[in-house]
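For this depiction, one protein chain was excluded, whereas all remaining protein chains were kept in their positions.
Chains: A and B, in written order; residue numbering restarts at 1 for each.
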Amino acid sequence: MNSILNPDRLLGSDSAVRQVARGLYESVAKLPIISPHGHVDPSMLVKNEPFANPAELFIYFDHYITRLLHAEGFGLEQLGKQKLAGGTGVQAANPRETWQILCSNWHLFAGTASGYWLTHEFATLFGIDQTPSAQNADRLYDTIAAQLAKPHMLPRALFAQFNIELLATTDDPCDDLSAHQALAADPTFSGRVVPTFRPDLYLDPRANNWVANVDRLLETAGVAGRNYRAYIEAIENRRAYFVANGAVSSDHGVYEPFTTLLAQATAAQLFDQALAGTITPANARSFAGHMLTEMARMSTNDGLVMTIHAGVYRNHSSQTHANFGPDTGHDIPVRAEFTNNLRPLLEAYGMHPNLTVILFSLDESTWGREIAPLAGFYPSVRIGAPWWFLDAPDSAMRYREAITDVAGFYRGSGFIDDTRAFLSIPARHDMARRVDCAYLGRLVVDGRITLEQAQQIAVDLVVAVPKKAFKL
Amino acid sequence: MNSILNPDRLLGSDSAVRQVARGLYESVAKLPIISPHGHVDPSMLVKNEPFANPAELFIYFDHYITRLLHAEGFGLEQLGKQKLAGGTGVQAANPRETWQILCSNWHLFAGTASGYWLTHEFATLFGIDQTPSAQNADRLYDTIAAQLAKPHMLPRALFAQFNIELLATTDDPCDDLSAHQALAADPTFSGRVVPTFRPDLYLDPRANNWVANVDRLLETAGVAGRNYRAYIEAIENRRAYFVANGAVSSDHGVYEPFTTLLAQATAAQLFDQALAGTITPANARSFAGHMLTEMARMSTNDGLVMTIHAGVYRNHSSQTHANFGPDTGHDIPVRAEFTNNLRPLLEAYGMHPNLTVILFSLDESTWGREIAPLAGFYPSVRIGAPWWFLDAPDSAMRYREAITDVAGFYRGSGFIDDTRAFLSIPARHDMARRVDCAYLGRLVVDGRITLEQAQQIAVDLVVAVPKKAFKL
Partner (left out) sequence: MNSILNPDRLLGSDSAVRQVARGLYESVAKLPIISPHGHVDPSMLVKNEPFANPAELFIYFDHYITRLLHAEGFGLEQLGKQKLAGGTGVQAANPRETWQILCSNWHLFAGTASGYWLTHEFATLFGIDQTPSAQNADRLYDTIAAQLAKPHMLPRALFAQFNIELLATTDDPCDDLSAHQALAADPTFSGRVVPTFRPDLYLDPRANNWVANVDRLLETAGVAGRNYRAYIEAIENRRAYFVANGAVSSDHGVYEPFTTLLAQATAAQLFDQALAGTITPANARSFAGHMLTEMARMSTNDGLVMTIHAGVYRNHSSQTHANFGPDTGHDIPVRAEFTNNLRPLLEAYGMHPNLTVILFSLDESTWGREIAPLAGFYPSVRIGAPWWFLDAPDSAMRYREAITDVAGFYRGSGFIDDTRAFLSIPARHDMARRVDCAYLGRLVVDGRITLEQAQQIAVDLVVAVPKKAFKL
């Protein structure tokens, strides 16, 4: 541990609250990490190769970082994003130069979640106790690079060091899950790494290349026919394959959490129109909403937990998308609505004992107004943790303040890191635990719960709640 | 008073703030309770019979409680809800078993408003100083049950003990108000209990059984004819009857606070279509919006304060509604909009000196954005207190933070408990007073107001503000 990290960080500025929060935090700080939703590439753990260099490790693939540098005026190609084929063929960045850009612009990250996580990672993994700057950039680069080659910095060593009890990845329904199988079969790796079924590109006719996706799905599933019935069967097959390979949840990223329930014949008709390219936008929306309800129906059979991540306008800059592809920092949240949108799904399956639907929203006004009340009645509904832009100290505190009055501490999902950045996993879970302890500490000092209640809740939020939410 | 209740609860975790808040709270803690909007059954006070048992008293009719237990997987029939005729005829719950469910699942209520209120009630009324649990459930049941039979626990004794200066009920326009008359005529009861005119089911053609409701209204009012003019006259008659029986306000619960002003002939035409069952949904919405404006017009004549409670999707689960009826925990808030929706009403009557419209919203983003600015200009508009899901410590604090910058302390409604749970009334008012004192304490410490200002405001929020808002 390092001097730049205040051991009491995020435990509340008030001394009475901090004292209680510190005690609570000490009881959960070293508990194992349960990560039931994220985007780590499982092949990283299969290969178990050293990380290439500090820039690739911390910048190139972290669109939290690149977006703020892009806003400051740096081109994504300077930040390690490869221009796509058909682009102008700019070479990938020089890692040391990209690193210099980050360190020289460290002030941009002050107060952000990214800055907080990187500070934590630099200090705990590399013993860095300085604020990055133009002056020390090269030295920090060398410090980090020197350690990346060492055995304790290999992915599997970190997996053990991070004390990860379960790590879920996010996977294409046509993925053969060979990486997961390799890990499960490897006697030298004892970690639990499970896939997650993420079918967005197959459920919404408005998705890029939907027809080709569906054909690939039918082929992968080995289902004969090219109609709605075959399509449904293919999805069910692939879900079964994921379940057999350890999956505990399906994940659904949508612009809006719109659901509807179509008659079988209508759905079949719209499916044919979508294949033929003649479906109207309104009908495509209906079909996508129907398929979300179908996912709930399948969950009542196979038990996969549904996570719905709603409220993002993806690829807002078409120029950037054309040049650099998706996940390059220009996904922008929008207003969300759950009360009306989710009702058809809940009317159909909301009382089914096998169903769990976890609602993640980027529109925090929906936390207390819609999601907590839904989760406070329907046994199937749970409140997703603060996510993406909202997975940060102030917003994580607002999350507790928004939902606790209404739904207490036991209707949530547990913390979800949702990250591609493997090294950031401990920092993120630690942040969530600290914020929760600070909130609990305030409730104790404010006479709203007893210290004994707070002690139990602090542990439950880390262990019992995610295990129940994800049926672990 | 009891050890489980921190005497400084909700007064702020910061010691400087708490010290000021404590002084403010001491000056208002024992002031009488003014409850100008709620749902207590007046016949309870007429009959003045002992409460049946702890489960009936605290669980069966409190949908705040039953909904969280339902979310945990308990059926509503286990929680004392009677299945409606046509249902499966399940018997009502065994009260001791239901009580056991509550105590065994007490952790679900930690941090919620319900948990806070029950803790307050258990401690102050029954001397309970333990956290409920599976282990002590039976003992707590017996402790409470033993006292329910005693004279000091009869409704009228509690009414006096609670120091209730005024209690408003919520009543159907066709109600004969005999309970209110009985109380008013009873020389042994000195409390003031007034009815509230709640005409939702008669104003919106989309309401269940609207035609039958209208016919009953015409008959009750003794108005000849079955047309728009008779309908308006019948409503005016019933309002006059309520005024004569002490009513000070009419209450309007709506999905959206939509208002419009139709020409007389158009309104009459839509009324006939609604009676004939031929009205379109859009026209039904217009008619309902017109009738809300009509309520404002009538208020300019008879002086009833209008309270508009907006933004709920009622009976979200049709299965639960069919089995157990309304008010069973599955009313879910939605986004609200006031600036545009309310304009037709305000254009017509917003400057009338006789009109007061109090806007209650479950969409807290509207508090600062729309309601406070409206109340900060129109003399007729006031900001409704945090309500329902938002009547809780964190959200009550956000309410002050949202409206005070914009509209100060004198454009609100005063606290409204809005409750069916008679025993919770002191806990709720006490909570509101504490939160307000904590907010005022912070403003004093932060140099935004003087201590003298805070002292005056703390008292005014409890007495002068509700009296002015409800013309008491």
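Keep in mind that, in the parts below, a contact is a pair of C-beta atoms (placed from the backbone, for glycine too) under 8 Å apart; a residue touches a chain by one contact, two chains touch by 3 or more.
Computed from a prediction, not measured in an experiment: that's the story for all the values here.
Asks: Please pick, from A:Ser104, A:Thr124, A:Asn237 or A:Ser317, the residue that touches the omitted chain in the full complex.
Replies: A:Ser317
Asks: Touch as defined at the start, partner being the missing chain; which of A:Gln82, A:Thr124 or A:Ser365 qualifies?
Replies: Looking across A:Gln82, A:Thr124 or A:Ser365, the contact with the absent chain belongs to A:Ser365.
Asks: Per the definition of touch given earlier, which of A:Ala52, A:Leu84 or A:Ala110 contacts the omitted chain?
Replies: A:Ala110
Asks: What is the set of chain A residues that contact the non-displayed chain in the whole complex?
Replies: 4-6, 8-15, 67-68, 70-73, 107-113, 115-116, 131, 313, 316-319, 329-335, 362-365, 389-390, 392-395, 398
Asks: Can you list, in ascending order, the chain B residues touching the missing chain?
Replies: Within chain B, the residues touching the omitted chain are 12, 14, 16-17, 335, 337, 339-340, 343, 346-347, 350-351, 353, 365, 368-370, 372-379, 381, 401-402, 404-411, 442-443, 445-450, 452-453, 456-457, 460.
Just so it is clear, only the chains that are shown with their structure count from here on.
Asks: When the centre of a chain is set as the mean of its C-alpha atoms, what distance in Å lies between chain A and chain B?
Replies: Between these chains, centre-to-centre, one finds 39 Å.
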